[in-house]
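Removed from the display is one protein chain of the complex; every other protein chain stays in position.
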Amino acid sequence: MDLSLGSEYTDFREEVRNFLEQHKTRQPSTNSDSMTAIEWQKLLIDNGYKSRTIPKEYGGFGADPDIIQSRIIAEEFSRERINTGFDGQGISMLVPVLLEMGSEEQKQQFIKSTIHGEMVWCQGYSEPGAGSDLASLSTKAVLDGDEWVVNGQKIWTSTAQLADWIFCLVRTEPKASKHQGISFLLFDMKTPGIEIRPLVDMTGSANFNEVFFTDVRVPKDQIVGKRGQGWQVANAILGHERGSLASPDAAKSRLEGVTRLMQSETIAGEKVIDNPVFRDRLMAIQGRVLAMQFNDMRLFSSRINKGQSAGMAGMIVKLIGTELRHELEALAIDVMGEVGLSYEDNPYTRDGGSWQYLYMYYLGLIIGGGTSQIQKNIISERGLGMPKEPKVDAK
Amino acid sequence: MDLSLGSEYTDFREEVRNFLEQHKTRQPSTNSDSMTAIEWQKLLIDNGYKSRTIPKEYGGFGADPDIIQSRIIAEEFSRERINTGFDGQGISMLVPVLLEMGSEEQKQQFIKSTIHGEMVWCQGYSEPGAGSDLASLSTKAVLDGDEWVVNGQKIWTSTAQLADWIFCLVRTEPKASKHQGISFLLFDMKTPGIEIRPLVDMTGSANFNEVFFTDVRVPKDQIVGKRGQGWQVANAILGHERGSLASPDAAKSRLEGVTRLMQSETIAGEKVIDNPVFRDRLMAIQGRVLAMQFNDMRLFSSRINKGQSAGMAGMIVKLIGTELRHELEALAIDVMGEVGLSYEDNPYTRDGGSWQYLYMYYLGLIIGGGTSQIQKNIISERGLGMPKEPKVDAK
Amino acid sequence: MEFGLSQEQILLQDMTSKYLAEQVSLARVREVATNESSNAAIWRELAELGIPGLMIPEVNGGVGLGALDAAVIAECLGYHVTPSAFLSSAVMAPVALIAAGKDDLLAAIAAGERRVGIAFGEAIGARRGAGITVSGNSISGKCLFVLDAEADDYLIADTDKNLYLVAADATGLQRANLTTVDKTRTTCELILDQVAAELMSTDPEVYNRSLDLGRIMQAADTLGAAQSMLDQSVVYAKQREQFNRVIASFQAVKHMCADMVANLEPCRSLIWYAAHAIDEVPEEARLMACHAKAHLSEVGKEVAKTATEVHGGMGFTDLVGLHYWFKRIGANRQLLGSPELVREEAAKIQGLA
Partner (left out) sequence: MEFGLSQEQILLQDMTSKYLAEQVSLARVREVATNESSNAAIWRELAELGIPGLMIPEVNGGVGLGALDAAVIAECLGYHVTPSAFLSSAVMAPVALIAAGKDDLLAAIAAGERRVGIAFGEAIGARRGAGITVSGNSISGKCLFVLDAEADDYLIADTDKNLYLVAADATGLQRANLTTVDKTRTTCELILDQVAAELMSTDPEVYNRSLDLGRIMQAADTLGAAQSMLDQSVVYAKQREQFNRVIASFQAVKHMCADMVANLEPCRSLIWYAAHAIDEVPEEARLMACHAKAHLSEVGKEVAKTATEVHGGMGFTDLVGLHYWFKRIGANRQLLGSPELVREEAAKIQGLA
């Protein structure tokens, strides 16, 4: 057990700190001498604090992967609360895929403009009829001359209004088995035939959209991988997504928030922290948050130390992490009682109304990105080697 | 809503009270003038306080069924803590079946001697390989001349050592479908080829037994119903069994017990009842116990009032009632802390060590008589009309 | 002996349910929730059904029914997430006014012409920022999360459980709507600067009776809302297909639904008994009201979460509107005392705290 990052990283941390000290006044804001978001992004990339391991030829910094360096960068930016640059699904999901499965032309065409924030992407995976069973998606693309003609509907597409392009799973081989019939297309969101409808959710915000395609024509070569390979491409990306839904650091910070609430909220003049029943609930949740924090350290450690296994520690993060956050936010609401119902323009909201918002949002995350039921299937099948359920054939 | 039993029953209750007043000193005990258990049983039957609705010709009292009268009898005996007579599986399970499906000869032969306590029965249903899937039982009986030859093993047979006879499910039609190949046999436990092994459970007691059959020869006519009808016969009985596992009155009395414990147990001189965290747990459980008590009143009411539906109130009793009791007993253990671990000869056990015993015993009841998982299948399928899972054929 | 609803109560339930299903559809609930229309029109319609006067004696223009009848209505309103001032104007206020012998407002309440809001926060346990002082016939201070932002009068309780009536348009009274997650009912704050108040009652039992009934109605409202979420889940699961099967055939989904049934079904009997106790077993009424409120808060919360999960992504969207039920159950949990406080009251009632 050794929790220091090692002396060889002391210099690196110093370097990051110096950079931040020197440039933090220029980060995007309303100040007169602040950079634009795009300028800031370029500065970060040039110094290796963004797109650090993406090859120089595609517009990145070109460093060798070093997970500890990445963590130090994240820690220092977070400590100083500095803008970490663009962070959309294009950067987090599409670029890794293009690096692995894209053609040389696609890499040239898309990676630099994406990481530099000049090209914003949205993701077209889920459909109303294809949620947990994503591979049953039915948006189809039919080849007509040199173009794919796309028809169908996507849902849960965030930032669709802002996106320049979409990366999208479509069915191109209707006669193949469901996992073999999907292709991965890229196309311009300004193409005729695309309609975007904001999807309001239970929080009252439109965090997502529905996107409708009617005879959308896409040049034939705007495909990543081969025809019918789209499922494999998409799965590489899904792996990237899951971990990020339940950050233990965020949970820790929210736990501090509940503690502060309990110290400030009162019932008939008595502070809530002095109520042993609420205090007991707080302590029980703190134990669970700590366990997830150390679980995350174990995961991090297994990534930087070859040969160190983290067992099933990774597989359970989404399931436990989202449930834990949902309960943590719920505790805060109970602590506030009727005040905890405050929402939107209510002047009595605490912490900007975030408790109710995140209570609901985390229920969404329990469901989204693989429901808790799907997570449990995965843990029992892949983790414990228990058999899949008997399959039912398509009608 | 009318919670009185009606003035017409006032006289009846008076009658029961008079009987108890007059005879209670004679109930079986170590007193010199007390009756034997068999004499007491006969007295109860003669006065209609036992086997009340069983026809006179079969040794019963021969009254018309009246659920309210039965409840009054139960209430008064319970209030005075009077011995309610014999109560084995022969009386509670076999007799109802014989009345409905037995031949006239079987009724004559078995009912009177059973209800009078002269003939004790045990039940042979479950097998090591046939638990939740009881209908897959494999103890077989082959006809050889005028006799069935029984081979196989039963488990969870309570009172096997004391039993004179057994009622037993055996497979007689190996080629029929699993539900159609079972027969319901009755036979003497002194028949050669029967071995009984006590089955110690987690409580440390041998509440049950394993029973092994090796070439046990049973006269051909000792069958209830026809060959292959045994499953239907058994299911009529299972219905009788389930309700009795989770009595809300017992839960109420145990709740009072936990409350008393909390008032007497101390931690560093402070009474546990003065600890708000434990008090909150007690109140939460009290709410659940009350809900089950009133749920039971609703069920009782629907039985005496034709046309009044109790919805799914009956279907959930076993599932919720057993879990609730398990948690209630667990609360008591937590209240006592390390003292709650006391068991058997430990002089610090409270209430005779019943808290640990029943904590474990109720875990057994969560599993036995249809596991919680089977209960949920039943609720969702029969209660909510959700489809059964796709079936898997026998190999 | 009959434990359950009478024929008349079943009829009342059927009629109310049918009316709400037809006349106060989800589309109409949405209109109120998004401020496109007010809840006043719905209240007028409910008045035609006699609902505001349900518990008001016939001599005062009401229907003169009891607590169990009111619980039946509350369950219907919860089932249909109906926007209404039922809790305050049809139950808590009239019951307090009747018990206090203050009959003159009853006819107007029964007619649906006058609404009386409820400000009991001070007596239940004032939250930070709230607090009133009473001096002679005038009240100053602040009441938060007062039931009904559009009432004509308010019943205010002080820490001693004295009850006062103030007019919404009284001099020195400022009222502001307080938005909550539950848009089907309204709450407000009252800022009082020496507002003239009429002392209604100094008998804590008057306050208790009103609060007990309010809590039972909230429990019944949660029962109805949770039952609806369960029903919607079963319907959805039976039609939604994934992996070539309706999801209702997956054991995980079946067991989620079974858990909801198993936890909800006994709640119905608990509420029935609590309502029955109000009129027939008064010595048990306060305890039963606490347990109904606290237990339904917990069960409701679980059911609301589980039902949303059964609906998958759809449950999270506004498309099917399931969140109106989710939020209504959430509001019932906190208003008139959150479960921890109410359980502590239950312990006190029994001399255990």
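Observations
We call the chains A, B and C, going by the order they appear; numbering starts again at 1 in every chain.
Assume contacts are C-beta pairs under 8 Å (C-beta built on N, C-alpha and C of every residue); 3 or more make two chains touch, one makes a residue touch a chain.
In this text the structure is predicted, and so the values were computed from the model without any measurement.
Only one of B:67, B:200 or B:250 touches the absent chain when the whole complex is considered: B:200.
Only one of C:255, C:268 or C:295 touches the chain withheld from this view, namely C:255.
Considering the full assembly, A:292 is the residue among A:16, A:155, A:292 or A:341 that touches the omitted chain. The chain not shown here is touched by just one of B:6, B:174, B:193 or B:337, and that residue is B:337. In the full complex, the hidden chain is touched by chain C at residues 250-252, 255.
Residue positions on chain B in contact with the hidden chain: 126, 129-133, 136, 155-156, 199-202, 204, 264-269, 275, 277-278, 326, 330, 333-334, 336-348, 356, 360, 363-364, 366-368, 371-373, 376, 391-395, in rising order. Mapped onto chain A, the footprint of the missing chain covers residues 1-6, 68, 259, 262, 273-274, 276, 279-280, 282-284, 286-288, 290-292, 294-295, 297-298, 300-302, 304-305, 308, 310-313, 315-316, 319-320, 373, 375-377, 379-381, 383-390.
In this section, only the chains that are shown with their structure count from here on.
Chain C has its Cα centroid 39 Å from the Cα centroid of chain A. Counting only residues that touch two or more partner chains, chain A has 275, 277, 392.
Residue numbers of chain C whose C-beta contacts span two or more other chains: 245, 250, 253, 340, 344.
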